[in-house]
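All protein chains of the complex are present and in place, except for one that has been dropped.
Coming up: subunit A.
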Amino acid sequence: MKKRIAGLLVITSMLLVSACGNKSNNEGASSSPAKGETKTLNVVNWKSYGSDDPEVVKEFEEKYNVKVVHQYMASEEELLTRLRTSKEGDIDVILPNASILPVAIGEGLLQPIDTAKLANYSSIYEPFKNIPENAKDGKVYAVPWVWGSTAIAYNPETVKAPIDSVQVFWDEQYKGKIAFRDDFNDAIMTAALALGQDPNHPSDLDAIKKKLIEQKPLNRTYWKTGDEFSKLYAGKMADIGLMWSGQTASMKKEGQNIKYVIPKEGAIGWIDNWAIVKGSKNSDLANQFIDFMIDRKFQESWVNKGGPAPVNKEVGKNLDPAFVEEMGLDEKTIGKLKFIAYHTDEEKRKWNELWLEVKSH
């Protein structure tokens, strides 16, 4: 009997240990705001994403005699729920993207931003000022902060031919060397680019499905997390991939021989934007915070620490020109990007199902 109990204990402990294997790191909000004369600015952002760097926070706090409190979001969807349920004045500044912005603006959860009050707004690359999801009825509700693209990364040691087209993912000569991304959005948008359809609103989903099924046997594998791709690339299991600009840059910094190309058909782009919550009691402070975030000084220091691409065009002038060119940090290349647009739940579900059909084909 004793042994049996010991055995059961062993099994339960094994179950427990294996259950703890995949915990995520989405910790809750930080300390409560301090009482006192100084105002408190409540910011919601991803954890360890630029704005909560202690040095940055300290600089802003000293400059404007304010306390900055960061709360962290686990997903865009959760941010939207938080906007809907929080009390007026609980949060001041948030970092939404196109997947929730039209909904948040439509439901009146955000307040318009007077861009004339932002000294640095004029330094933002022109294409970023015309993102349809960021505005409504001529009023701006969100200010772009950082961005990135998803395009082609390849190993120049093994891939000798010049690469300038997204058709490389359909090129038989690279069979078994390609790592396409396992993500319905990236997959469908890339296939749409290859077929000459509008990536955000493709006209013929059947053709896209066919194209993706055609692409499937050429892959070594699909990758999902950035970590998976790094291991594939470092292990020489893949030479060409559908890859993020940010991660390619950091892999380069780590000493990997990897090149990044925005194909002539264009590439997928994403933007993170700051917005001010309706009912914020610190609108002026919120404006100052956003202006500080898009200021050349902050943007330059973050990109040099391995952060995503800056929206401030002045930053590019101080970076290594080769880096600027390859990563597409210029107005012309940014103009070629197709920024991920807002999609309804119904559309997302349809796209996800299409991708599942491709993967289980």
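A few points about this structure:
Just so it is clear, a contact is a pair of C-beta atoms (placed from the backbone, for glycine too) under 8 Å apart; a residue touches a chain by one contact, two chains touch by 3 or more; residues count from 1.
Keep in mind that, in the parts below, contacts and distances are computed from a predicted model.
Between the listed names "Cytochrome c oxidase subunit 3 family protein", "ABC transporter permease", "Xanthine dehydrogenase family protein subunit M" or "Transketolase subunit A", the UniProt record for the complex's undisplayed chain reads "ABC transporter permease". Note that of A:T150, A:N200, A:N219 or A:S280, the residue touching the chain absent from this view is A:N219. Of A:V159, A:M237 or A:A341, it is A:M237 that touches the chain left out of the display. Residue in contact with the omitted chain (choice from A:E77, A:D114, A:E254 or A:D284): A:E77. What subunit A contributes to its contact with the hidden chain is residues 3-4, 7, 10-11, 13-14, 17-18, 20-22, 75, 77, 182-184, 216-217, 219-222, 224, 228, 231, 235-237, 345-346, 348-349, 352-353, 356-357, 359-360.
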